[in-house]
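With one protein chain removed, the remaining protein chains of the complex are shown where they sit.
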Amino acid sequence: MSKIKVGVIGATGMVGQNYLRLLSNHPWFEVAYLAASPRSAGKSFSEAVAGRWLMSTPIPEQYKDLVVGDAGNIKEELGKCSIIFSAVNMEKEKIKELELAYAGEGFAVVSNNSAHRHTADVPMLVPEVNHEHTDIIPDQRRHYGWDTGLLAVKPNCSVQSYVTPIHALKEAGYNVDKMIVTTLQAVSGAGYPGPSSYDLLDNVVPYIGGEEEKSELEPQKIFGKIEEGRFIHDDSIKISAHCNRVPVIDGHTACVSIRFQDKKPEINEIIQIWEGFKSLPQRLELPSAPEHPIIVRHEADRPQPRRDRDMDKAMAVSVGRLRECNVFDYRFVGLSHNTVRGAAGGAILMAELLTAEEYIK
Amino acid sequence: MSKIKVGVIGATGMVGQNYLRLLSNHPWFEVAYLAASPRSAGKSFSEAVAGRWLMSTPIPEQYKDLVVGDAGNIKEELGKCSIIFSAVNMEKEKIKELELAYAGEGFAVVSNNSAHRHTADVPMLVPEVNHEHTDIIPDQRRHYGWDTGLLAVKPNCSVQSYVTPIHALKEAGYNVDKMIVTTLQAVSGAGYPGPSSYDLLDNVVPYIGGEEEKSELEPQKIFGKIEEGRFIHDDSIKISAHCNRVPVIDGHTACVSIRFQDKKPEINEIIQIWEGFKSLPQRLELPSAPEHPIIVRHEADRPQPRRDRDMDKAMAVSVGRLRECNVFDYRFVGLSHNTVRGAAGGAILMAELLTAEEYIK
Amino acid sequence: MSKIKVGVIGATGMVGQNYLRLLSNHPWFEVAYLAASPRSAGKSFSEAVAGRWLMSTPIPEQYKDLVVGDAGNIKEELGKCSIIFSAVNMEKEKIKELELAYAGEGFAVVSNNSAHRHTADVPMLVPEVNHEHTDIIPDQRRHYGWDTGLLAVKPNCSVQSYVTPIHALKEAGYNVDKMIVTTLQAVSGAGYPGPSSYDLLDNVVPYIGGEEEKSELEPQKIFGKIEEGRFIHDDSIKISAHCNRVPVIDGHTACVSIRFQDKKPEINEIIQIWEGFKSLPQRLELPSAPEHPIIVRHEADRPQPRRDRDMDKAMAVSVGRLRECNVFDYRFVGLSHNTVRGAAGGAILMAELLTAEEYIK
Partner (left out) sequence: MSKIKVGVIGATGMVGQNYLRLLSNHPWFEVAYLAASPRSAGKSFSEAVAGRWLMSTPIPEQYKDLVVGDAGNIKEELGKCSIIFSAVNMEKEKIKELELAYAGEGFAVVSNNSAHRHTADVPMLVPEVNHEHTDIIPDQRRHYGWDTGLLAVKPNCSVQSYVTPIHALKEAGYNVDKMIVTTLQAVSGAGYPGPSSYDLLDNVVPYIGGEEEKSELEPQKIFGKIEEGRFIHDDSIKISAHCNRVPVIDGHTACVSIRFQDKKPEINEIIQIWEGFKSLPQRLELPSAPEHPIIVRHEADRPQPRRDRDMDKAMAVSVGRLRECNVFDYRFVGLSHNTVRGAAGGAILMAELLTAEEYIK
């Protein structure tokens, strides 16, 4: 089978570079097109990122001589690829238009941007959690009059460390209704250059603009339902988030206290649920799916970002320190790799799911 | 008035050095005696700490030639000082005995150790919060048969960032009954050498042994009452703590969500209460008392440890980000300097209070 | 005596803020005027720096309500102050013009900028090293037709850790002719925001644009002579510099290997020379002069930036690890506080010197 051709728009930024790194040996996808801002357009990719390649592996050879297109000029791309991974950095309204325009031209658009996260018929996917939300695509296509086009988005990186564990419990019949979470987030989550060294050496910053709202609201859509072609939020779960920036390169940590709606499991049962949790991406053996979406650490002091972020291709969520809470029922620590699981890797997994389900051909 | 002579036992460790630094120009107290482990005994202080002076100001001249005593040998100290600041590092039972023995010899013992924090007639003081707990000293003296001796302890450094703000609200008639707190604690809180660089560079450790229990239980004693010569805990406040070690030198940050028992204040009222809060140490103008025990920051991203820990002689608690909570009533961020307010500075303030109240002469 | 009125232009940047912090209680100088870019002009200082006050002490009260002027509009300033501390951030040619224009209006301009460092009749001063370079001021005034105006600049922060120790040896008759130095420089040296956390966490960057050239060339002017109204470089000293950025907030460290031109001192003699070194600022008892310009550390592992940068009002250079070199004669480690000694503090000391010498009245 020949590989599906994909394009990455916003290819020169940090998320774009992660896409390129992760796609460089992908068994199903092949990068055929790169685009960025007009400033980079027309240059070879090596020139365009000169001195700004941020990954700790070299630029994969196959990209070096690709000529970078102008992300705003969709026509250039026609016929070159089927999937567009969007990691552009523009103002929100422009991104909304651009992503719709790409889908309108027949591309399957898989986006990291927050612009369309609350568009009523756009699914916001964590493939292990709400894969059934892809069911909205026929409605979406009908609504916009698209044929092969589609638009799916991934949620904010901060929610990845807790939505999968909470979902696994819900699926086992235990519904969380209140949750207080404090995140300790890595600097790569802010893109490049992101926070200044002067702000983060010997320091933490207890504020990330817009992050708490996303961390509280997005899970309600992820846990929601489709009704009449649009997503209805699940507001039975109330989340309060404190988001902090800490001097860590990659890996968001979350300290979570949860209360169950009615019945609550024993600690051992929770551990069993988490360790046994598998979902559609695992059953479909999607290439980027972690073998175990949730890894339970039994040491007293884990998970830790530097030690656990790379587990299972950096796609697993590591949890640990499950213990009773004096105020709610339980507390635990969750951790995920924000630029892989929480960004490019999560989006590639979405594209794999949409391909396996034949929404992308 | 001649100064009161004080001794510091455990003088060579990090807390001991902070005592010496803070006491070097104290208007009421004068260090007349230093003691440490038998290994240091008999050496001059400069020799004893050689290469291990951890402060960023030089060793004050007056200590350099003091001969270090053996902390375990109380008789040496008799007649040399009235107050003993205890920062020894031994096993818990030994500390318990040693501190009682010092008090038995007539010293006013002010301790940083956790050993006696839950001894029923030993006050655990945050002078702005529970200064009336010194009322137990006559009972304590009666119970142990002490004449001038006394024993008072300070709570764990992690609680300083939230007990004062919570207390100020209680005093204004607003009782918090549930509270979930996540701390981001500095490495100096672990003493020296403390956590390895290998553990904390590009990392956070979501666990500090024993710290969560202290953070949850100690406030109940601090907010408690004296009945029949012993402290009765206030268990109307339930606290759940997540304690993390972060790569910060000094300054513990706390992300706090609180629920009020019954009536709740408006945000503006809370700010007024905090900004206006003064207590006995301020009214007595104790030398180490901060002018404003609670400093409210109005910027979106404050307090931050490196920027706010040194405010008001490093004795103030800085709070900020007061906002509504989706799950409880409000959330905020609190910050205090763990080795000053939370350790040596807090203990010196206790000694000043006990002196002003004439328990120490 | 009433205080001399001074203005700070570029008052909202990191160096400007350091000026304000250091001048807030100055015995001779009083800040009467603040200016910054047109964007800040017309606002109160508190508004202009809102959320960008970077110091770890609060904004001194006296500045909060000062109305910020436009640094480019010199007329505004006339009559308000005698000294202008320049910390503006513009392109080099504009700074050159602006500083000359200020001097032309009669101000004594003391600048942190590199723009005029190699102007032939502008002294580049380290007051303990080349205070006699102020002798050029009459020539300078004659050349430009200035009456009370003058222009003096301070050298780059990176040279402060080694020029004073080298000078002390020269003065004792021991001339260094070759020197290889590797600097480990703090992030505050790059201003704010400066290097990204993503670039410096778990990393060092072995390059700082333009810094090596400055580190090599500026000492030749500092050690130079005045001939016919212009500075002649001392090119008998050849310096090769490797400049690195390291994850340190403040404090530049230099690892130095030196060769003497002809005769060389013994190690003990060097230590005596350094410990005994005093210069004109000490003899004049200038308010910002450190008591000991060079502090010799005898521990095996000092100086270190966090522990030694603040010594003697952060104005001393700390040196240590003096030992023989296998290739040259000796090696040592020097350290100085880059934003105090190496920037605002050094410039204030220059202004004090110029005042004591009655060039400023």
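As written, the chain order gives the labels A, B and C, with residue 1 at the start of each chain.
Definition applied: contacts are C-beta pairs under 8 Å (C-beta built on N, C-alpha and C of every residue); 3 or more make two chains touch, one makes a residue touch a chain.
Every value quoted in this text rests on a predicted model; they were computed, and no experiment measured them.
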item: Residue among C:L184, C:I222, C:I273 or C:L353 that touches the chain left out of view; value: C:L184
item: Contact partner of the left-out chain, one of C:A41, C:V204 or C:I226; value: C:V204
item: Residue among B:P60, B:G194 or B:G224 that touches the chain left out of view; value: B:G194
item: Sole residue of C:E77, C:E99, C:E128 or C:E216 that reaches the chain not shown, by the stated touch rule; value: C:E216
item: Touch criterion as defined above, residue of A:K170, A:R307 or A:R331 at the omitted chain; value: A:R307
item: Residue ranges of chain C at the interface with the undisplayed chain; value: 178-180, 182, 184, 201-207, 209, 216, 238-240, 242, 244, 246-249, 253, 255, 257, 300-307, 320-321, 325-328, 331, 333
item: Residue numbers in chain B that touch the chain omitted from display; value: 54, 187-188, 192-202, 247-249
item: Where the missing chain touches chain A, by residue; value: 50-51, 54, 56-58, 201-202, 249, 299-301, 306-311
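The working rule: only the chains that are shown with their structure count from here on.
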item: Degree value of the rotation bringing chain B onto chain C, based on Cα positions, nearest 5; value: 180
item: Between chain B and chain A, distance of the C-alpha-averaged centres to the nearest whole Å; value: 43
item: Overlap residues in chain C, where contacts from two or more other chains coincide; value: 54, 201-202, 249
